[in-house]
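Only one protein chain is missing; all other protein chains are in place.
We just call them A, B and C in the order they show up, numbering each chain from 1.
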Amino acid sequence: MILVVLISILFLGGVLAWLSEGLDSKFPRVVALAAVVIDLLVMMVLVGADAEGSGWIVQLNAQWIPRFGISFHLAADGLSVLMMLLTAFLGIIAVGSAWDEITERTGFFYFNLLWTLAGVIGVFTALDLFLFFFFWEVMLIPMYFIIAIWGHENKNYAAMKFFIFTQVTGMLMLISILALAYFHYIQFGWFSFDYFDLLKVSTSSAIEMWIMLGFFIAFSTKLPSFPFHSWLPDAHSQAPTAGSVLLAGVLLKTGAYGLIRFAVPLFPEASMQFAPFAMTLAVISILYCAKVAFAQTDIKRLIAYTSVSHMGFVMLGIYAWNEQALQGAVMTMLAHGLSAAALFMLAGGLQHRIHTRDMDHMGGFWPKVPRLSFVALFFSIAALGMPGLGNFVGEFLALLGAFQASIGLTVAAAFGLIFASVYSLWVIQKVFHGVYRNSDFDDTHLHDLTRREMFYFGAMMIGLIWMGMYPQSFLDMSSTTLTNLLNETGQLLFAQGSEL
Amino acid sequence: MILLFYIAGAVAVISTVAVILQTNIVHALIYLILSLLAVAVCFYVLGAPFAAVLEAIVYAGAIMVLFLFVIMMLNMGQHSIDQERSWMGPKVWIVPSILASVLLAQLLTVITQYDHELALTTVDVMEVSALLFGPYVLAVELASLLLLAGLVAAYHLAKK
Amino acid sequence: MQDLIWLLPTYPLLGFLSLVLTSGNLPKKVVGAIGAGSIGLSFLTAAVIAYQFLGSGETHLVVEMWTWMAVGNFTPGFSFYLDGLAVVMMLIITGVGFLIHLYSAGFMLDDPSYSRFFAYMNLFVASMLVLVLADNLLLLYLGWEGVGLCSYLLIGFWYEKPENGYAARKAFITTRVGDTSMAIGLFLLFAELGTLNIQEMLHAAETQWAVGSGLAVAASLLLLGGAVGKSAQLPLQTWLPDAMAGPTPISALIHAATMVTAGVYLVARTHVLFELAPNVQLLLAWIGLITLLMAGFTAMTQHDIKRILAYSTISQIGYMFLGLGVGAWSASVFHLMTHAFFKALLFLAAGTVIHSLHHEHSIFKMGGKRKQLPIAFASFMIGSLALAAFPFTSGYFSKDEILIAALEMEGPGMILWLGGVLGAFLTGIYSFRLVFVVFFGESKGHHEEKEVAGLSMATPLIILMVFALFGGWIQIPVDAVFSHGEVHEEHHISNLMHAIMIVVPLLGIGVSYLFFMSKTFSVEKLMANPLATRLHGFWFSGWGMDALYSFLFVRPFVFLAQVNKNDLIDAVYALLVEITRVAHVMIARTQTGQLRWYALSIGGGVVLLITLGVVL
């Protein structure tokens, strides 16, 4: 029941925020903040809760369309709770980053923001594939509006690209879901979209591979992974800051979550066969996007490409499919959620201050905005995988696990660590170091971080340090889920590393 | 009887050619009626007297009268004949003629594959009606609906 | 008291945090007090701990803080491990570190970013202490990366100059290449041995791996990669000379005394692995030898005072690697310590010189400064003597031990020894070239300068002078650490060899004297020879390594990145869009709105269909 409450708070909060705009254009943000904060507080109930042996902390299964075996099946285990916490936390951050930035049609903006969050929480808890697909779409459409209405100069193109990429691949997933339900019908004589039922479906390996690919493409587009990543830089560079925060921090994680929860467990054999390709794609993502990132001059595009690069570690970890690798993937998701969100907020903040995203026009900001610079330095360092911060734990564990699956690919992926330092330091050099020159832009609004901004960044910094120094609190939450998944799939993936 | 079929067929073809070549719309309409009547004769010869009668009454009678009314309403005089003439330069004939002859050639090649003599047995009204109000009653109902829809549409469209 | 070992990195870390959180709002005196004081506290604690530890007779001590992460059987902890080696390292770091902090408090006084400087310095010391005290490789890696980060931040400390930023990035990225190799080594070690705890890992390696087995070779090679990156050895040595862009105390602390020797520490710490892979160990020796010679030749040609010292650092670390390579573990660590003394001394003195002469770096624009800069002169004199291994200075003892160990080695030992002796000869030349050019001869420019040396700057110099002179008599308590690897026996080295080792550096100094002091030989004449000119140019550029790497890695990377700036993959999707758009335009053109055209199309379509029907 608590899951329904969590989702409906956001849905209702969204509606309420929209309505409250009629009273005052400043009300929606308060309503939105309240909704997300309440959501986070309610979620805390789940954090300490005991899970049964199965790992499911809370379940809700109600009939929805029994004719086709579609049920309203929500459930949360440690992994879901972890992802939901990230969602709510970044939700607060996103509301905060939009606080002053969004001044037009605020009601509709916060409506979209909250509905996206509701969709994401739905995605993280749905255990009926039809319901899952429903939430998958719910988080997509409001996001489209956020980019298309409050975006920057090229917003329509970016929003459309985002929409088409996710929608087309979402369709592939829908086909796969339907095919899976159909094969369940063939095998058992009745329709079901329920996760646990579909786990039992067995088909010929060729069919399994095709259905799995449908899921894989949808999830790896969302992740995103090479070669489906090209919507991300456009979407990020055009989206308003809050949109970027949600996109990088939360929406990308739904792809990874989908891979962990659905793509691999539903099709263990096909995934096993496919793992070398997936890992290769992950490595290409890591290296290729790191290289492209380095060449960018638009700071938001640059960060977007680094996102793709980092999410490559997630995919690498997932398809290595052992405990260290999976934990690494989850940790990377969490840590990247914070660090990428923070970097986008910084980029958004800079754009808000000087009205440009072009790094060629920046330089020498350190003495002008020391706090902002320090924060940027911190998160860049986090992004390049400095030990002691969350990203390192994630990437190291992912690589450590991947090494046991494939030595060659892991070695290649490790080069991503070098590239990461190349582009991260390049940003610092271009923007904050060097000589300050203000001929290129209007610097009247170039002021240091405000108290409110410092609060948000401080929270994220503490989060990252916590993840880096004592990741155990997070690892413990997801470990039951992950070990169960590993046991269910029979420790299948090539543990000996001889495959490649 | 056989001769009648061929004569009627020739009349139908010639008058149809005249229809599409005519510039005066009323003349064309008369030729069309002639063509339809000739086809009605063919029907009769082919053993379908009921169809022949309907062709004469409904087609040549009712539908063509409708045309006539419309032509009268539009009230196009000599001006329109000149216009028609100006629209019918030699160029406009080329592509349609080629296309039509290709189509005809194709039809002919397909048609000539069948080799069957038509016995010209009369199938009279009785048989037709029995079928019409037997197995095809649903089709009749649909046809009535269609006519009703046509009626409503025509009324609506012709309204000012 | 020994359990309080965690206080060592905590003090500087607290210093760092307090300086960061106040973000430069504190008065400079307070900043200096926090910055140097935290290290001073660390040093005191370290001294007490060392005293108790050595007195207790224990071989090692583990202090567990908390489990860092526990994933399956991967359970590295935040745990500290103290043994003789760690004691030596922590004392060097806190001791020399404290002196350098003290010096910096005076040296950096005019800098507007005083607080930022000490914040980074404190963070560095904290990381470095974690590095040497870590009981597992992952924690060591934390310190390892932490010092790399601080090195980056401090090289680029004066960020307004783009070339400083470039040098900083170069340093970080080059060492990162090595770090990545080390990280892969960690993966391998964990995958094969199931633990990253150093002692357990070494024990497991000894029992599971045969000598010379492929895994041992791979693991030790990968770790070696990390070591050569951090310690600026061939082939990753190019960053260190550029790293001199940072403030001089940084060069003293990070790029001479502590961080660059982390590689030596790592190899010494995991020496069991290297003993399991004799070929890699030999490679270590060769790397050391080649590096020390290359750097020695280069040092002779430089004229930036700090670059000379930088190359000399590379060269001295080459000695340490040579020592590691021939199995003289404790000798290498010993040299590490003495080097920390005299090189810190040299750098700090160079800082005084540069500071006093208004940021003049070129030695040829100095000259005859021994009167004006007496403390610096004394420091340089003593430092250079130690560097050149003048008998009974600290450098003499440590270098001697390494060379003797090389000589005793089977196989290529003689060649290694000869190379080492040649290196000593070069060291004599370049170190005294510096002294003679800067402090003797006629005075050039900057006539009226007085030495900038407050109490806080002079004290460390004097203390370091004492250690550089007499540090060679210190007994380092590392026997227990390397006990099973090293056979302690009386040296059977003939007196002739001893004599050679004593005389050769003196010869070097003599040559230097003839060229730069008495001008008996003229450098100009030598340079008249085109071959010499070319050789000079080649050495001056650091054997062309920078150009080579630029050609091999930097430019292709930048080129590829620029070529693909707009993301080739996006072009694929753009092509898809373009095809759709063109098709749309073409098909839209058929929509003429002309009824007859549509009818014609239908007719044509029918014809086509029938044709198809007939044909098929």
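Please note the rule applied: a contact is a pair of C-beta atoms (placed from the backbone, for glycine too) under 8 Å apart; a residue touches a chain by one contact, two chains touch by 3 or more.
Everything that follows uses one rule, which is that contacts and distances are computed from a predicted model.
Asks: The hidden chain: which UniProt name fits, "Autoinducer 2 import system permease protein LsrD", "NADH-quinone oxidoreductase subunit K", "ABC transporter ATP-binding protein" or "Sarcosine oxidase subunit delta"?
Replies: Not shown, but named in UniProt as "NADH-quinone oxidoreductase subunit K".
Asks: Name every shown chain in contact with the chain that has been left out of the document.
Replies: Contacts of the unshown chain, counting the full complex: B, C.
Asks: Considering the entire assembly, which residues of subunit B contact the chain that has been omitted?
Replies: 1-2, 5-6, 9, 12-13, 16-17, 19-20, 25, 28-29, 32, 35-36, 39, 42-43, 45-48, 50-51, 54-55, 58-59, 62-63, 66-67, 70-71, 73-74, 76, 80, 83-84, 87-88, 92-93, 95-97, 99-101, 103-104, 107-108, 111-112, 114-121, 123, 127-128, 130-132, 136, 139, 143, 146-147, 149-151, 153-158, 160
Asks: So which bits of subunit C touch the chain we can't see?
Replies: 587-596, 599-600, 603
One rule holds in what follows: only the chains that are shown with their structure count from here on.
Asks: Calculate how many whole Å lie between the centre of subunit A and the centre of subunit C, each centre taken as the average of the chain's C-alpha atoms.
Replies: Once rounded, the distance between the two centres reads 37 Å.
Asks: Rounded to the nearest whole Å, what is the centre-to-centre distance of subunit A and subunit B, using the mean of the C-alpha atoms as each centre?
Replies: Roughly 68 Å separates the two chain centres.
Asks: What part of subunit C is in contact with subunit B in the complex they form?
Replies: So the residues of subunit C touching subunit B come out as 600, 603-604, 606-607, 610-611, 614.
Asks: Which of the residues in subunit B end up touching subunit C in this complex?
Replies: Answer in residue numbers: 95-96, 99-100, 102-103, 106, 109-110.
Asks: Which residues, counting only subunit A, touch subunit C once they are in their complex?
Replies: 161, 226-227, 229-230, 233, 291-292, 294-296, 305, 322-324, 327-328, 364, 366, 370-371, 374, 381, 386-388, 392-393, 396-397, 399-400, 403-404, 407, 410-411, 414-415, 417-418, 421-422, 425-426, 429, 432-435, 469-472, 475, 479, 497
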